[in-house]
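Written out below as structure tokens is the structure these notes cover.
All protein chains but one are shown at their positions in the complex.
Chain IDs A, B and C follow the sequence of writing; residue 1 opens each chain.
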């Protein structure tokens, strides 16, 4: 199990290769990568603020729950903070399990909890200035399915 | 959209990097990789038979459905045939969408249909000989959710 | 003339991957009956149709489907890809 909250860019492909190689006994690996969206051709930048200390604690708690509930062979969470350019990976989640249903469910669970329970805040830096991204009711609602 | 049915090994990480780089406009990329399971330490090999021609047609049909239904920015399916060693990637699916729920749903849909509707047959080569993998009722049942 | 293909354990039981047939069968079920009557290995391969699938010209189909105009029939067990 690995968790990294970092300012540096990362390569989701290289992380996937490393994660898959060490997932002994797994039959299924699911990865999710979140990217800074390119809104209609104008690449926007993003600034991500976080709460050092609480971020790592919150993510570790969520990961422990996922590993136990879906008998994961391994799990990975990487989340960036600081300034990101359009198109860059913001974060990724990877899960490895004997069977695909568990790997998918655990990855979706991790994403839903990261969205609403890990202390990150996104600010979009567009041509018209900076705007804090508003939390969506749908993200909070998504938690009720687990 | 890319579809490859191939005998050669592939690197899910390198494929993920290439797929993510060209997924312009996507906010979410989901990948699934299926691996030859290492059953309790004894790495087993696998032989995958397929129906050339029908395989490509069946997968292309499934991919078209997924792209339309979840407004995917892009989709990728790679599936190997022939002999595979324990731990090797068998196949992968990748989906890119503006939002995560669509990317996840489309990847699960593609997996469910590939399992039961693409003409591949797996034979496990273990220490006690070769056995055709039996289809699971659960895999057929999984289709009913779409 | 029709091309008949066999995959996985169906291929192994019948002992060949494909053959060209001259048949009067008008449905898949009639073709199965014709083949089963021919030799024991066919009868064995087709003994439980519920464990078999059929594709007509590379599209999944059913055993009561007509064969008119069909060039390629394939018999195989339920798929296990992914």
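The criterion applied here is as follows: contacts are C-beta pairs under 8 Å (C-beta built on N, C-alpha and C of every residue); 3 or more make two chains touch, one makes a residue touch a chain.
Owing to the predicted nature of the structure, the values given are computational and were not obtained by experimental measurement.
Looking at the whole complex, which visible chains does the left-out chain touch?
A
Which residue from A:7, A:54 or A:138 sits in contact with the chain not drawn here?
A:54
Looking at A:63, A:76, A:91 or A:106, which makes contact with the chain not pictured?
Of the candidates A:63, A:76, A:91 or A:106, A:91 is in touch with the missing chain.
Name every residue on chain A in touch with the hidden partner chain.
34, 48-51, 53-54, 57-58, 79, 90-91, 111, 114-123, 132-135, 140
Criterion: only the chains that are shown with their structure count from here on.
What are the chains that chain A and chain C both touch?
Of all the chains present, those in contact with both chain A and chain C are B.
Compute per-chain Cα centres, compare each with the mean of all protein Cα atoms, and return the closest chain.
Closest to the centre of all protein C-alpha atoms: chain B.
From the C-alpha centre of chain A to that of chain C, how far is it in Å?
Their C-alpha centroids are separated by 48 Å.
What is the distance, in whole Å, between the centres of chain B and chain C, each centre taken as the mean of its C-alpha atoms?
One centre to the other, that is 26 Å.
At what distance in angstrom does the C-alpha mean of chain B lie from that of chain A?
Centre-to-centre distance between chain A and chain B: 22 Å.
In chain C, which residues are in touch with two or more of the other chains?
Correct list: 82.
Multi-chain contacts in chain A: which residues touch at least two other chains?
If we look for residues of chain A contacting two or more partner chains, we find 100.
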